[in-house]
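Left out: one protein chain. Kept in place: all the others.
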Amino acid sequence: MSKRIWNHPEVPQDETTVSWRSPGQLRDTKEFRTWMDREFPQGAAEMENQEEMETSRRTFLKLMGSSTALAGFGMVACRRPEAYIVPYTHAPEWVIPGKATYYASSMPRAGGAVPLVVTTFEGRPTKLGANRLHPDYEGTDAFAQASILDLYSTSRSRKVLKNGKAAKLEDFQTVLTALKKDSAAKIGFVFGADESPTRLRLIGELKKAFGSAKFYQYEALTANSADGVKLLPDFANADRIVSLDCDFTGVDQHGSNIAFFNRRKPEGRGYKAKANAASMNRLYSVESAFTLTGGMADHRLRVAPSHIAAVAAQIARELGAPDGGIAPITDAKQLEWIKQLAIDLKASGAKTAVLAGSRQSAAVKQLALGINKALGNIGTGVQAFQTENKGFGDIAALTADLNSSAIETVVMMTPSNPVYDAPADLKFAEAFAKAKTSIHLSDRTNATAYASTWHIPAAHYLESWSDARSSRGTVSIVQPMILPLYPDCVSELELLLAFLAEEGKLVTGEGEDGAPAPALEAVKKTFSVDKTAWKNLLKNGFAQDSTYPSATPSGGGNVTAEASSAPTKESLDVIFATDASVYDGRWIDNGWLQEAPDPVSKLTWDNAVLIAPKTAKELGIYDEIIQLETTFASVSPDGEGEKRKSPMITVTVNGKSADFPVLVSFGQAENTLIIPLGYGQAFNADNDLGLDAKNEKFTGLVGVNRGFDAYPLRTQATGYFATGAKIKLTGEKYPVALTQEHNAMYGRALAREISTDTVAHKGDFNAQLKNVRKQGMDSHAPVNISLYKQEDRDGKALLSDPLHQWAMSIDLSSCMGCNACLVACQSENNIPIVGKEQVAKGREMHWIRMDRYFATHKDNDFDADSPAMVPQPVGCMQCESAPCETVCPVNATVHTEDGLNAMAYNRCIGTRYCANNCPYKARRFNFFDYNKRNPLIKNNLNRGPLGERHDKEPNHLQKNPNVTVRMRGVMEKCTYCVQRLKDAVIRQKRGQKQEVLASGKQSPDVAVSNETLRIPVDSVKTACQDACPAEAISFGNLKDESKSEMGRAKKLERNYDLLQYIGTAPRTSYLARVKNPNPEMPDAKFIGQATINMA
Amino acid sequence: MSTTRKRVYGYLAEFKSASALYKAAEKVRDAGFRKWDCYTPYPVHGLDAAMGLKRSILPWFVFFGGMTGTATAFALAYTTQVVIYPTIVQAKPTNIFTIPAFFPVMFELTILFSGFTVLFGLLALMQLPRLNHPLFASKQFHRATDDGFFIAIEARDAKFSPDGTRDLLSEIGGENIELVEEEEK
Amino acid sequence: MASSTETAPETGVKLPVLKREKLILNDRSYHWITDRICGIIENKQPLLWWLLFLPSSLIALIGVGGGLFHLVSTGVGVWGNTNRIMWGWPIVNFVFWIGIGHAGTLISAILFLTRQNWRTSINRAAEAMTIFAVMCAGIFPAFHVGRVWFAWFLAPVPNANGIWQNFKSPLLWDVFAVSTYFTVSLIFWFLGMVPDLATIRDRCKPGLRKVLYGIFALGWRGGNRQWSHYEMAYLLLAALSTPLVLSVHSVVSFDFATSVVPGWHTTIFPPYFVAGAIFGGFAMVLTIMIPARFIYGLQDLITMKHIDNMAKIILLTGTIVGYAYLMELFVAFYSGAIYEMAAFKYRIAGPYWWAYAAMMSCNVLSPQIFWFKACRENLWVVMIVAMCVNIGMWFERFVIIVTTLARMWLPGDWKTFSPSPQDQMLFVGTIGMFLTLFLLFLRFLPCINIAEVKWTKLESDPHFDDIESHPDKGADTIAAYQKEIADAKN
Partner (left out) sequence: MANIFPRWSNLLPLKIAFCLGTVGAGVVLAFSYYATPKAQVVGYQPTQPIPFSHKIHVDQLGLDCRYCHSFVDVAGHSNVPTGNTCWNCHQHVQKDSPKLAPLHKSMDVNYPGYDGKPIEWVRIHKAPDYVYFNHSAHVNRGISCQSCHGDVNKMEVVYQAEPHSMGWCLDCHRAPEEHLRPLEEVYNLNYSDEDAKKYVTDGSVETTKDLGKQLKETFNVHPKTSCATCHH
């Protein structure tokens, strides 16, 4: 990873610190101010004045905003205004103007912190990448990628609130001081489910300081563990994996999946070996909704949520594990399916893993544990860890204590939003109101914030010192990249420390008058290591060998659970699903996540009840079953594009009712409703249904009017799913914005799939491999040959660069279709969000379009309504023979010598001809000034110059300074992150100088070879590749041939060009997906054939 | 104001029809006049022959004009696309073989230049615009653009004689013969 | 011209002279013609003129003026175009108008070269129509670009950036083609008008009008020394315009034909577009001239024969277009490429089947009734069919552009298109603009070619007297006359 320069420039020997940004090191406040100065002089000048601090901070931000925003709009003024260069007065170490600095940090969250590398420009974090040195390296998911936007979020909480009114931090100080005095105070501390050693240490001290203090842990969708034992799959050792409704590749965090995905590649990680089916793992999935994991599964069984336990029990029964006395399954097909599954499991013995969804009932978890024990895979396929995450009260306990006033003061630090998302039957809000003092620390002014007596704006994890444990327990550092943008922001540790400090003195950000920041001291104390160790800790971002101790899970004995009857259309099952965009609702104000389409339903900006087509028909929601593939590509009954409107239904369950729009979704269990949680937190007057404004203040512009709230339907007992639901049409229609309206491939072999099993007429695995390039039309269409010799005036080849020829390959076998790459691209390339209306029209700007296709086997008699799901990320293919180029009248898009399809924004006049002529439709046009005019205000874009601007808002500070911010009227598209390529190539140019120095000769006497100038193999990564949690994307230099991963991938038989028939010779190619079915399974002969039978 | 001197332009005679004009024209031609013209509301066919006019040389102008257009277009395209700044588009060669792509523009410019040559060539040959002309001073001449057929013989012609010419005109069937004069400035 | 000089042999063989149907009825005199045509300009305009002019100019002002202001100030997003349908209504309208712009020059040029004298009564109006249609057309591509203020990048002017245009781009060809077409048509139109302007000049009372017409008449005197050059120039322009007309719409069709889009990428586009253009153009001429003919009582100049001829041309070109439609389908089917086949499958029965149906019925079926003379002679029928064709041709472009883009290669990005109010506003605006300009033309310029119409009278032949006076209506004299010319030449 030479892209990541860890410590540059070289550390002077006497150097005592690595992270100059840490306030602790910047002892001299003045220095720090001057550093601020150089970035944005005028604003900082005001900040000298302490009184106006608060106001000046805002202007300061405006200035930051404008100066970055200006960077984009590529207009040349003929008369140049006088501009100033403002250097540091005292140069801070480590800052080289215009050069990115990289820091190791990590994002704390339940299920394990995400190890990160943060890119900063002059101290301004702009991009998050995966830390590949970290033992729990797991790439990044969409949430991690998008979390940087929260730092600059316009709706971020900036001020202290007292009973919902603006207050001063000083006033809050008095509260703390008062609390501190009373050591018998009945304080309850509520934390998130993430783990932090320092926090744990402080909790210990707090217990001493406050005798009657209580400690709770709450996250809406994460259950508290009693014994703190954590079961994680070890995919490296798991040949057979069974997922009992466990979406471990998606929203159900189970640690790193790198090993899993690499075992989806027949050639293994890095494509080093020869394709070998035996090396692949096999995934069985039993689930209700269609999840990404289900999409990856080799065998997928769709059953109602209430039926999962029965299936688990049946498996247990087959394997002789305790079956909880649940009645056997009756359905013959399912029985056979489970029987064969069990046989396969038994055969693999310890090299198996059976995973139960973390939100599943205790019964299912116990059954799964039982099965694992029966298979004896604990310690091999499944590993048990002893975490320190135990002994916390849960939300129920908290409610009880509040009601019984065992707790009078609550300090609410959980990232969740209990007033909004606690189980309805707890009536938490009422209990919460009983607290004498409630202190809420959060970066959002959400429902809980306004329900509390005190709301304290939380510092972002990129602004605060802390530490966290990654999925397998490795202690990882959380270090600040920048001082809190807003003076009132307080980090969790700082607040806890205040309770321990004398007089409860709350110290935020830097230490007082030059003293080291308390938070930093606290973290240091936890580690208590010497300077060099500490330095390495900061440098690598983690402490070596600090994983959890292994444990022996208890339980798995005979559990008792009763099988509930299968759902009918009178009594439906409802799943309260974790949402891929807003998780439990905490991300509702994140524009990137909101606009990223749901990986399965492709819905943006909203949630909707997902329902299987047949069920929908039976319930009379649609007169006709929505076909997956209609003969004439007709428009669905809901309409298409901006005209698309879904019918509203009222869902009644647990005695409560709520309205939702409904979407048909293929392949999910019949008679089951899937309702994603976390939406409908706030409404204003502009909402599409004309509802009255409600809780307007709880979200910002991004989160307002987004979807509908399902939490009121949810009780403690039915935390994951409920039964006995009824629905009825309200007669209303609700506009929904989908990025993909047609879900089938319509006979076109686009996302290709083969099977390790022999397929009729297609031969065995090897035969199918050989035939990948001949699927679909390519089986009979002749190859295109150009009449032209591709050379210039002097007979030189057009793509003449002897050093680099960039290319990419995307492995559909490990790509699951999450949005990590899409969001990573958005943050790397300054891609604006465009809002719901624009997305509905079809104007989303994502450079990567995550296509997702369903494919049914025509004579599937096992379960005809359970299609395969194949994702296909489509960006610019960088065609060698690019149709877009030839049609541009002004030469705004031409090819570079190193094989990129370049796009010169400042030359583009916006004829949009190129986009028409792009077969992959990979080009995006700035129909409006999305970067300047706020697309989230209703009808704002159409008001043009009169429209409200948002280019001076802080969120523009996230922009990557090396990428032009596009103005309206220009075309844009994927560039293979050309700015990163440039950076790598230019850095390599210094190689010459080094050689000269080494040789001791004069430079003219040292000939420079191509090898000197060619960047090291696989040393540059595109943003999507860097983010990918599945290592599905490999990018590199064709000149490295088989030395580079991409080079090896291109040589595989699985490698094919999308739409090869046109002869565009794309540089991005795909590796066909390989399914590894169990030949004995009843559905085996329908697996892996999404495209194989097309011609 | 004092009487201004007048300069004689020539005789203007009207004829009753195209046929009459035609015959008269032949006579005038045969009488060997040079500086004279027939004025008609529409182009009368064959009158050129009757007047002994040569075929217009405009086509030659236009031919060269058009060629200039072709050359210009080719030069423009070839120098910019191949010589000065060749760009790689859709893997198409940036050498002599890219020329077919220039044909449309070459064609259009040929037409454009020809068109302009026609316009300006014609104006030059007709010596227009000329807004002032002695004939406009004539009382009847305005009918030349309506339904009048006229012959005007200029005084500048060597064969012109105040009486002889008038007689000639009347004898070849000219009516309302008028001596057209213009004021000497 | 009307007598059969073309066919007379050198030898004095007697052959009957074909008597053609007269192009000017009731044997009107030269002066009557002048009067009638100049009258349109000199007399007060009929009420109907005002009734048409005021609303259409208002619509033009709001639609085009307002529409473009909003567009330029706000962004192309005000239109319905999306990342899927990058070219929506604007380009549909562009092709529609540019198509209409073809009949004018065609009538003038091709009919002139083929000595179709009946053109004289309609060519002036048709040419005017061309100019105005091209103006309307020009608006769309010009303002369709995302950054209008940089549209000059399209012009190959030397610049400090040392960067040039891409001459391989059909769009650049388009720029040259359309601007050339406009310029040459303008020259053609103006030169054709000079003698008539002179006529009006000579009829005006002294005053500003006279001065203005005087200036534009360039001091035309109608001397034969001018006429002989003039005739030559006109011939040349006709000869230049003919290939030009054919080239322009071919180039427009290249925008589609040279792309890789299934349904666009087909070699029959150029001829098919040209035929379509002529088709639509003639329809528009009829749509305009039939009312004008009534309003200004030009029945004797624009006779039923003229209308009949145009109806026949519409029938012919309509059938050609129909053939093209069917051939497209065949090519797609024969290609064996699922993408091609799908494209046409979806055109016929996909989400936009109604557009395809409209196109077929208006363009292919409706003209077929012109097989019957009765229909060609019934002005109402002709008018209605002409209207149908105008509509049908718009839908043809809609089908080609929107339907195709809405269902391209990857089903993953299929999305249908819905036009925005601004789209509709601008289109209606251009219609208003077109009418406004045309009405102004009727008001201020000779809408019929006075000089040439006169010239279609039999009396215009310098040998008319001899022919008339001759016992056999001059089969001999013609021979003699030709001989005479021959002698005169050498």
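To keep things simple, chains are lettered A, B and C as they appear, and every chain counts its residues starting from 1.
FYI, a contact is a pair of C-beta atoms (placed from the backbone, for glycine too) under 8 Å apart; a residue touches a chain by one contact, two chains touch by 3 or more.
None of these values were measured; they are calculated from a predicted model.
In the entire assembly, the chain absent from the figure touches the shown chains A, B, C. When the full complex is taken into account, the listed residue touching the unshown chain is A:S1009, out of A:S183, A:Q544 or A:S1009. Only one of A:L206, A:I439, A:V894 or A:I1092 touches the absent chain when the whole complex is considered: A:V894. Between the chain not shown and the residues A:P97, A:G555, A:G763 or A:P945, the one that touches is A:P97.
One of A:A236, A:L335, A:L689 or A:A902 touches the chain omitted from the figure, and that residue is A:A902.
In the full complex, chain A contacts the hidden chain through residues 9, 30, 33-34, 37-38, 41, 45, 48, 70-74, 76, 78-80, 82-91, 96-99, 800-801, 891-898, 900, 902-907, 962-964, 975, 978-979, 982, 986, 989-990, 992-993, 996, 1002-1010, 1012-1013. Those residues of chain B that touch the chain absent from the view are 85, 87-88, 129-133, 136-139, 141-142, 182, 185. Chain C residues in contact with the hidden partner, per the touch definition given at the top, are 158-163, 202, 206, 210-211, 214, 219.
One rule holds in what follows: only the chains that are shown with their structure count from here on.
Rounded to whole angstrom units, the spacing between the C-alpha centres of chain A and chain C is 58. Shown for chain B are the residues that touch two or more other chains, namely 87, 89-90, 92. Shared contact sites, meaning residues of chain C that touch two or more other chains, fall at 163-166, 168, 170, 172. Across the interface of their complex, chain A is touched by residues 82-83, 86-95, 97 of chain B.
Taken together, the chain C residues at the contact with chain A in this complex read 70, 73-78, 80-87, 141, 144-147, 150-151, 153-154, 163-166, 168-172, 175, 255, 258-261, 336-339, 342, 345-346, 349-351, 353, 405, 407-418. Remark: chain C residues 1, 29-31, 34, 156, 162-168, 170, 172-173, 176-177, 179-180, 183-184, 187-188, 191, 195, 198-199, 201-203, 214-215, 218-233, 236-237, 240, 243-244, 247, 251, 254, 450-452, 454-455, 459-466, 481, 484-485, 488-489 touch chain B in the complex.
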